[in-house]
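Report on one structure; see the data block that follows.
A single protein chain has been omitted; all remaining protein chains appear in their positions.
First chain written, first letter: the chains are A, B and C, and each begins at residue 1.
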Amino acid sequence: MATATPVVRSETHPHVGSYAEVNRDVLKILSKPGPGYLALIALAAAGFGALGIAFLLQVFLGIGMSGLMNPVGWGVYITTFVFWVGIAHSGTLISAILYLFRAPWRQSIYRAAEAMTVFAVMTAGLFPIIHLGRPWLFWYLLPYPNQRGIWPNFRSPLVWDVFAVGTYFTVSSVFFFVGMIPDIAAARDAATVPWRRKLYTALSLGWRGTDREWKHFGRAYLYLAALATPLVLSVHSVVSWDFAMGIVPGWHSTIFAPYFVAGAIFSGLAMVLTILLPVRKVFGLEAYFTTRHLDSMSKLILFTSLIVSYAYFVEVFLTWWSGDAAHFEGNYVVASISGYYWWAGGTMLTCNALVPQLLWFRQVRRSVPALFVIALFINIGMWFERFVIIVTSLAKEYEPWQWAPYKPSLTEMIIMVGSFGWFFLLMLIFMRVLPPVAVAELKEVLPAPMRRGPAAVPHPIFEPDEEE
Amino acid sequence: MNRMRWIVLGVVALVVLVGVGAFAASALGSGSPEQPIAFPHDKHAGPASQIPCMHCHYTADRSENAGIPAVQVCAGCHIPGGVPMVRTDSAGVQQLIEYWNNQQPIPWVRIYKLPDHVHFPHMMHVNAEVTCQECHGPVEEMAEIELVAPMTMGWCVECHEQRAVRTDCFVCHY
Amino acid sequence: MADRMERRDFLKVLGVAGGGATLAGCSTEGAEKLIPYVVQPEEIVPGVATWYRTTCRECPAGCGMEVRTREGRALKAEGNPLSPISHGRLCARGQASLHGLYDPDRIPQALARDGEDWERLPWSAAEERLAVALRANRGRAVFLSGTTTGTMDRLLDAWCAAAGVERVRYDAFGYEPLRAASRAVYGIDGVPVHDFSAAEVVVSFGADFMETWVSPVDYAHGFVQGHAMSGDRRGTFIHIGPHQSLTGLNCDEWLPARAGTEHLVALAMARAIADRRGGAGAGAASASAIAAVDIAHVADTAGIPVERIQAAAARFDNGGRSLAVGPGVASQHRAATAVAAAVAMLNQAAGNVGRTVLTDRIETSAGTGEYAQLRALVDRIGNGQVGLLLVHGENPLYSVPLPEGAAEAIAGVDTLVSFSSYLDETAEKADLLLPDHHFLESWDDWEPRTGVTSIVQPVMTPVFRTKQTGDVLLSVARRAGFGIPNQANTYYDYLRGRWSREVIAGADEEGWRDALRAGVIVRAGASAGATTAGTTRAATPGVSRPAAIGDVRFDAPLAQAEGDFQLLVYPSYRFYDGRLANRPWLQELPDPVSKISWASWAEISPSAAQRLGLDMGDVVEVTTAAGSVEVPVFIHPGIRPDTIAIQLGQGHTALGRYAQSREGEPRGVNATRLLAAEVDPQSGGLVWIQTTASVRATGDWEHLPATGKLTQGGREIALTTTVAEARRGGRIADLNGDEHAEQDPVLAGAHHDAHPMEVVVSELQGAGGFAPLTFGGAPQDYPPPGTYYGEYTEEHPRWGMAIDMERCIGCSACMTACHAENNIGIVGPELVKEGRIIDWIRIERYFAHDNEDLAETQSGGATFLPMLCQQCGNAPCEPVCPVYASYHTPDGLNAQVYNRCVGTRYCANNCPYKVRYYNYFTYEWPEPLNWQLNPDVTVREKGIMEKCTFCVQRIREHERSARLEDRALVDGEIVPACAQTCPGDAIVFGNLKDANSRVARIAASGRGYRVLEHLNTQSAIIYLKKVVVEGSEA
Partner (left out) sequence: METRPILGIFAELDSTIDAIHRLRDAGLRDSLVYAPFPSHELEHAMEPHQSPVRVFTLVGALTGTATGFALATWTSLDWPLVTGGKPIISLPPFVIIAFELTILFGALATVLGLFIAARLPHRGIDVLYDPSFSAGRFGVRVDAPAERAGEVRQILSGAGAAEVREGEREVAVV
């Protein structure tokens, strides 16, 4: 029957033939994994196991297992927390904001990006608990009725964090799951393995794709996107206020909220690339993640990189302009390039401000290996950015008596690396269990099969791809 | 089939909950542990003898600690001048005589216990005319002392609020 | 040790379950027992502290002491306010005496050597062994002791005479040159009493009188009285010598004389004074010695400009209100006796004798023996002339250099008996250990100076099965069958007997009780003539003490051996001669100068370090003819570039887990190992400054367990002012809140260089509801009306502090007091290196420059700033806590609720003063050190933030007693532990809202400022700027 349908090529996905092809290509990923995949899962699980052991040791012996000291009370843990929250940003950004703006290159990547968001928040969420001195009392931060009659302090940025990150996790998960229901139904319909069938039947909530379902789904998805968009912007703003609300020179800065949001999007996009580029290769999804997608994302990365670089400059300039030694010397950019942490500051500036400039070149934007390497640089650079902001500022504050450098301990490094294990463990399981590419929504941008010949409208955003 | 599974799960959850609750309840109250001497507060403080609390727990109005009476205090009545006297027939008094003769302290089991990060100055409460019974219950009727108050912070705070006493954290926790 | 300690079972009779309150425990773990007393002691009310007055015996100074006990456990040592020695204050060593009491490595009972092991002995058997040894070694027995005074001294004399035992005395710090010179110049047999409080100009020739020298608490206290800015008056302190220790750092002017030339400088000053006065003012003998001095030559030899010597002399000539002191151990070289004599002559020349130098009284405890006697004894031991050696109160195998082979010889004595409470280097070699009680468990007395007798009484039952040496001696006398005069059954009876005969003659039992309550008996008008201290000295071969000034040799050479640096070893403020190295509080306490804990270091100047290419922590090998040590370097601006200094006190090969490392290795180095056992022939003392050393970088680097920085890095934390400016100040004293006071440029202390933006920001903040209040607005007006702050409606005090940096000498006694009061964990050297030390109060020591020799600029030393929680009104730490563990109390305290703390450390990050400290681990106190824990303060477990609470437990205690007594709190009633012990009375605590309170009045002084005031934290601590003397002002 497919032969009866006139073949019309999509502007955005010229190599995707038909609706059925989409289902076939995507749902084939949901199959029995090979040894390579199992090895990766084992590696990730081992990383997470190491995290667990290191954390338990730290619980029993004390947070002194970390390298934290006076005056640096926050180090690798909070750095990694902010890093993961930042990573979590692009998912919902790509998904919600691009949805609202009807960006046509969203469909291929948003599922994986959303999964990344949810898992990154789940990873980030570990750290506020890991970094507590008495993690068994973490529930003191939650507002629950108790016989003592005491509540958390809503004036504390950390409580805002609980609310912001908690809301972000819930809303992202809901957004992720709701958007996935039709695709799970598709997976259900294609599934042959009994456990998968049962799982998808349960998760698809009996989705049939009727007009009524699609109508309400569409509205609900729109509102969720509308709610999620300000949420994305708020979450990293709130995280930035953990610092900006502090009196610490280098933290106490009004620029932090937009700057953190830009940085988060920057790092999130880089992480999307880091994950999608290998996935695209391994699962043969080149038809879905086209070079145009890469190009568009690269431009966005370049743009956010410029914002971040501008922020570095403004920070230095303003503290210098203020004429206050404490604030100038305490400024993380200044302190990190001139002081003990020059290596961290240098890494940050190289990875975040210099390397992304390569993206001005069209060849680089369309080269998979180049993008992958740049994305890795940005991931590293953004981790160091948070490290530099947190640590260098704390290491040299107002009180000269308590100026001291902090060195991360082995425990911290294990937990930091282990968090990648946890994240990739979730990501890997997701890849093989739930449809990693939006099956239904992709069809929206494919030309519909028509009895009366092609009717596809060329998309204004994409210029014709010269490579094709 | 599915329904059965839910029922089984529900029953298990219920059993666990009840178990935890019962354990918590036993840990909290009701229990009166076995004491080295079955000291009958009702016989001493009750209508028969009417010994005031402060006779034995005599530091309650001037110290943070109400004070567990020294063996000497018991002996003062029961073994005056080294001669066993009052109710020497009772097993408890016999035990007391033994402790006294060996000059051994009596290892009473603590019932009212606050965590160490709580400072409870007995003297302030006694002098504010909080009766002993308000926290310790009708001791003069108790053959065995048992925990009658939850000893929780909420319970403390409730009383403080009723009496318009400071509920500043730093009053009790430092 | 084969024997595990057995503790006395008194803990079993506590009225309540003992031990410090711990946070770890929650309500339902296990069955806790309530252990009542069998018989309740009359004076003990469980839950209420009992205080006993006794005398500190950690060094010979003999400060009167008060010890707080609860349920029979000693918890806190404070000074006895009646004592003229301590004035109610204690130094860090005195504060830490409790750690000597509760040292887990104390010798638990009498032990006898059994091969490599120890055999436990009942006391009767142990005494019997000693009695047998005495009989066997009649005529070959020696009793070696340190300084003893009072009854014990009498008993020792009598006992030794009766037992046929020769008595030999020596002290590590025996002040032999001072005593020799005092006899020659003043004709008195001992160190005269110095009245620092009457001295406006103090000149020290290497005497560390704020640290260990003779009577440091009294002298530091007096020094601050005479020196600190008060009204328009301010004293001057000139330090002369090659090195600044803590005392030197407090100087206004430093004349960095080359080691060994101090006496020449003193004589030159005397000459200059004589010249000014036209030759008058000194005795004939002095006059000739003084006249022989050529000031220009002296200046050249000492390396100081002539003008400065003359200027110093001019200032010193102050109508009898000046005081020269010296030498200390740090200037006890071959010419030390000459220094002491020259200093005495200088005092005479300036007319100070009888005014600040009280020659009618002597410091009885300032040494009674002589190093030369120990040397002679060692020779006899080497010749096999000693069969029984009893050692009491000193540790000769550690604390002084001995000739080669002497250590083995002492260890090889047939019967070596030690009375030490601790297994120190000497006790370790003993054959019989008869551990003495700690002084807090003992009955005794002490005569620190003429006319002062201080009582030593037990404040608790002994912790271990030890026995007081006095009792042992009496008992052994009975067993060995020799009688002594005034024989008594117990040492207590012996003591009472002597007291009723000599000290409080005629007093009845009530008189004795009064004496016990006072703790000290001061007999006005007593003079040195009346003292019976045993300072009559036997002739020692090779020692010829000067009988008169004419006999003093002023030309003693300072021999130079191989090497580039003059080696200077100096006493430790923390460990004295090293005997206190087993006190964890003292090990953890950063040294007041180097701020290094737990380790040894060598001090060299910045320029020398640069020359040798050394940085902080680089390990150098210091070699002299006597030996060699490897030690990391501390770069100290206050030392001559040709000198290297190493502190005494570390490097123990015995003395337990705190003096040694976990592996039993010595902690740091013992600097006496670099010295030869050289006797000063003029005084019989040890020559401490005797040699030069070669210094070689080993290429290793050691992470020093240090805190802090050398300088303020350009930040304005510890502010100073000039005398002139300080005199102009004092005008905010208008406590009724002059609206315009804050306009005064002098008063706006922290703002004197304010960027205009700061002013703008302040104004902006004013509109935000939490108005910035410059100090001029008078602290008791806080909070300003109409601001949001202070929603607490009830009337409450606003607790605050005034800290006068003029009165802070940096001694750090407050730090140890704070540790003792507040159950602060001891983290150990590794965690100190990692920056995890817990010091609720710390003394910041700032030099002006970190790369410039003070010897170049010849200016004063450092500024000390006690930094503790500022209890801010707008505390940055409070709003960031997610769980209200940090919040503001109605009485203005910045509370930290430990049990609520989850450990985010956000508050510490956000504290601009960095005074919040975190428990990175749960710190343990090995039994019985935990007996010291204050039951009024919660012990914090791992993961909890903690900080200064202004000793809230003391505030609550007094609030409660005021409430029960239905009265108002009295100003000065509540004294936090730091303020209580401060020898300089630098810290004053009280209610800032009460305009008449002492704190409010002091805070309103013109020198007041608040640290980081521009942050609008509204801190409750007002600092008074240190006054810096500029050349022309003094």
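One rule holds for everything that comes next: a contact is a pair of C-beta atoms (placed from the backbone, for glycine too) under 8 Å apart; a residue touches a chain by one contact, two chains touch by 3 or more.
Keep in mind that what you see is a predicted model, and the values were worked out from it rather than measured.
Peer 1: If I consider the whole complex, including the chain that's not displayed, which of A:61, A:103, A:137 or A:220 touches that chain?
Peer 2: Among A:61, A:103, A:137 or A:220, only A:220 touches the chain that is not shown.
Peer 1: Which listed residue (A:116, A:130 or A:231) would be found touching the missing chain in the intact complex?
Peer 2: That would be A:231, which touches the missing chain.
Peer 1: Quickly run down the residues of chain A that touch the omitted chain.
Peer 2: Residues 1-2, 4-5, 18-20, 22-23, 143, 149-155, 159-160, 163-164, 166-167, 170-171, 174-175, 178, 181-182, 185-186, 188-190, 205-220, 223-224, 227-228, 230-231, 234, 238, 439-441, 443-444, 448-452, 455 of chain A touch the chain absent from view.
Peer 1: Which parts of chain C face the unshown chain closely enough to count as touching?
Peer 2: That gives, for chain C, the contact residues 769-770, 783, 787-792, 873-881, 884, 886-888, 1018.
Operating definition for what follows: only the chains that are shown with their structure count from here on.
Peer 1: Which label fits the chain touch graph of this model best, line, ring, star, complete or other?
Peer 2: complete
Peer 1: For the interfaces A-B and B-C, which has the higher count of C-beta pairs in contact?
Peer 2: Higher C-beta contact count between the two pairs: B-C.
Peer 1: Among the chains, which one keeps its Cα centre farthest from the Cα centre of chain B?
Peer 2: A
Peer 1: Can you check how far apart chain A and chain C are, centre to centre, with Cα atoms defining each centre and the answer in Å?
Peer 2: Distance between chain centres, rounded to whole Å: 58 Å.
Peer 1: Distance-wise, how many Å sit between the C-alpha centres of chain B and chain C, to the nearest whole number?
Peer 2: So the centroids are 47 Å from each other.
Peer 1: Provide the list of chain A residues touching at least two other chains, using ranges where the numbers run on.
Peer 2: Residues: none.
Peer 1: In chain C, which residues are in touch with two or more of the other chains?
Peer 2: Touching at least two other chains: 884, 887, 900.
Peer 1: Report the residues of chain C in contact with chain B in the complex, numbered from low to high.
Peer 2: The contact residues of chain C facing chain B are 12-13, 15-17, 20-23, 25-28, 31-40, 45-48, 884, 887, 889-890, 893, 895, 897-900, 936-939, 949, 952-953, 956, 960, 963-964.
Peer 1: Can you check the complex and tell me which residues of chain B touch chain C?
Peer 2: Within the complex, chain B touches chain C at residues 27-28, 33, 59, 62-65, 67-73, 99-100, 103-110, 113-119, 121-124, 127, 151, 166, 168-171, 173-174.
Peer 1: Within the complex, which stretch of chain B touches chain A?
Peer 2: 150, 152-155, 157
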